[in-house]
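Of the protein chains in this complex, one is absent; all others appear in place.
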Amino acid sequence: MTATATTTKHDFEPKLVAFVCTWCTYAGADLAGTSRMQYPSNVRVVKFPCTGRIDPVFILRAFQKGADGVLVSGCHPGDCHYMAGNFHARRRFAAFRQLLDFVGVDLKRLQFSWVSAAEGGKWVEVVTELTERVREMGPMREFIDLDASEHWSAELADAELKAAYHSL
Amino acid sequence: MTQGQQTESTPLVDPACYAAATAAIRAEAVRLLEAGEVTAVVGYRAGRRAGSAMPEVATTAEAAAQLIFTPGCQNNLALFLSKAKREALPKGKVAVVVKGCDLRALAGLIGESQLKRDEVHVIGVACPGVYGAGADLAKPLAAESLARKCRECKVHLPEGTDVVAGTLPPLPDLAPLEAEELARLEAMTPQERWAFWTEQFARCIRCLACRQVCPFCFCTQCLCDRNRPQAVDTSPRPAGNTAWHIVRAMHLAGRCAGCAECERVCPMDIPLNLLNRKMAQELFELYGFETTMQPQEQGALTSYRDGDDQSFIK
Partner (left out) sequence: MAKTLSLDNLHRLVDALLQEGVRVVGPKRTGTLTVYAPLTRGEELELNELPRRSAKETFFPPCETILSFEKRDGRTTVSDPDLDRLPETVLIGVRPCDAAAPGILDAVFSWDYDDPFFLERRKRTTIIGIACTSSDDACFCTAVGLTPDARQGSDLFLVPVEGGGFAVEALDAKGSALKERHAALFTAGGNTVPLPLAEPKVEPLDLEKIRAWLDGNFEHPLWKEIADRCAGCGACAFLCPACHCFDIVDEGGEGSGCRRKHWDACGFGKFTMHASAHNPRDVQPQRYRNRIMHKFKYYRDKFGQTLCTGCGRCIRWCPVGIDIKAVLDEINKKS
C-alpha cells in the first residue's frame, strides 16, 4: 500500500499549537495553504499581532491543556512590523527555554522559528519536522499527569479520594 | 581573611560587629529624623522572642533609637519602597536600611522607575550574614544557621549608599551549598529534574508568602490571581502550583536581586532561590547581565542586541 506522508494513518497523531505573528508567519502559512503545499494537519494556529505579544504563559497553558508540541514563529530579525517585538521575544524565549529545561520539560517539544510571509515552504518544513519529532516522542504526559494528580500533597488524600471521589 | 578552625557550629563572627552596626544605624536614623531630612526610617526592631527582629517604620527619634541590626534581620526592606508596600510609609523622603543583597533589589526598583534615587536616603549595613529559615534565633549565628545565600555572598559591603553602618569582620570561607545543589540539578536528566520539581511544587500551599515579600512582585493585579482569562489555576494542586512557580520564576528573571527572601519565608521549604539563581546564571551567560548594587537603565529582558543568540531558532 502506498500513501503520501500527509495521508498516512499513524497510531499517534500529536496535537501541536503554533503561536504566530500575523504579519510574517501567519502570512507564510497562508501562502503555503493557497499554494496547495501539503503539510501535517496536526497544527492549530493561533495568531498574534507580534511575537512580542506571545507571553510564555501561553506556551505553558498549551502544554497544560494537552498540546504535545508547541511552535512559536514570527518575522525574521529586522522585519518586525513593530520594529523590535521579535528582538524582545528572542530574549524572552531564550530565557523561558532554559527555565522549562531546568524544571524538566523536554525542549524537543518546543520549536521557535522565523518564517516570513514569502516562506510558505519553510513553514511546511518547520511544521512537518516538529510534527514528526513529536510523533516519535509520543504524547506529552507530564502536564496531563499533573492535572490528574488530584491532591496537592500527592499522598494525603489519594486513598481517601479514590473511595469517595470514584464518581468524579 | 580566613579564620582557622571554623566548624558548622562555631559562632561565625564576633557579635560586637552587629552591635557596632546597630549603634551606627541608630545614630544616623535619629539624626535624619531630628533634622527633618526624612519622614521615616525603615529599619529593624527587636521582636518579643530572643534573637528575633522585624521590619519597623520609625517616624520618631524615639523609635529610631530602638532600631537594631542583628543576624535576625532577615527581611529585605526594599520591599517597603515597592508600589505594593508604599502605603505603609509616610509621604516625603524616607531612609531605608539595606544589606548588600537588599541594595541590589533597591537598585533594581530604581532601574525599573519605581522610585528615584534622590527620594530615598540609603543606609547600607556591612553585613556578615543573617540566619536562614528555621534557625534557632537564640543561638549565636554559626555556619549551620547562616542563610544559604550568605555563604556565597559577594556584597557583604554595600556600595553607593549614603552611609555604611558598621565594618566588616573577617569572614570564613564556607562551602557554596547552593551552587553545589544547583550543579547537582543541572547534572540530572530532564526526567529527574521534573520529578524533583514536581515533588517540591506539590507541597506548595499557595500561601503566596514568596510573592508578598518579593520587592519585585509589585503588580497591582498579579497574573496568577486573574480568573478572566485564567492562566494559572489558583488551587493548591500540582497542576496550578507548577504553573505558578514557572510563571513566578519567569517574571523575576533578570530582575531578581537574589535576596532569597522568597525561599526563606516559604513555610513548605521549597528551594525557590534555585530557580532564581538558575535564571540569573543563564542571563549572565547569554547576555552578560547581572543585577548589581547600582541602578541599571535596562534589564536583561527589557533590552536586546542585534547579535543576540538565536541558535535555538530555526
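Here the chain labels run A and B in written order, and each chain numbers its own residues starting at 1.
Everything below uses one rule, namely that a residue touches a chain if its C-beta (ideal position, glycine included) is under 8 Å from a C-beta of that chain, and two chains touch if they have at least 3 such contacts.
In this text the structure is predicted, and so the values were computed from the model without any measurement.
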*Of the residues B:61, B:163, B:209 or B:286, which one touches the chain left out of the display?*
B:209
*asked:* With the missing chain put back, one of B:55, B:254 or B:299 would touch it. Which one?
replied: B:55
*Could you list which residues of chain B touch the chain missing from the display?*
47-50, 52-57, 75, 79, 85, 87-88, 138, 199, 203, 205-209, 211-213, 225, 227, 233-237, 240, 261, 264-265, 267-269
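Everything below uses one rule, namely that only the chains that are shown with their structure count from here on.
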*Which integer distance in Å separates the CA centroid of chain A from that of chain B?*
35
*asked:* For a test of understanding, state which residues of chain B touch chain A in their complex under the given definition.
replied: 185-186, 190-199, 202-205, 223, 231-232, 235-239, 241-243, 245-247, 249-250, 253-254, 275, 278-279, 282-283, 286-287, 300-304, 306, 308-310, 312-314
_Residues of chain A defined as touching chain B within the complex_ = 55-57, 60-61, 64, 77, 84, 87-88, 90-107, 111-114, 126, 142-143, 146-147, 149-154
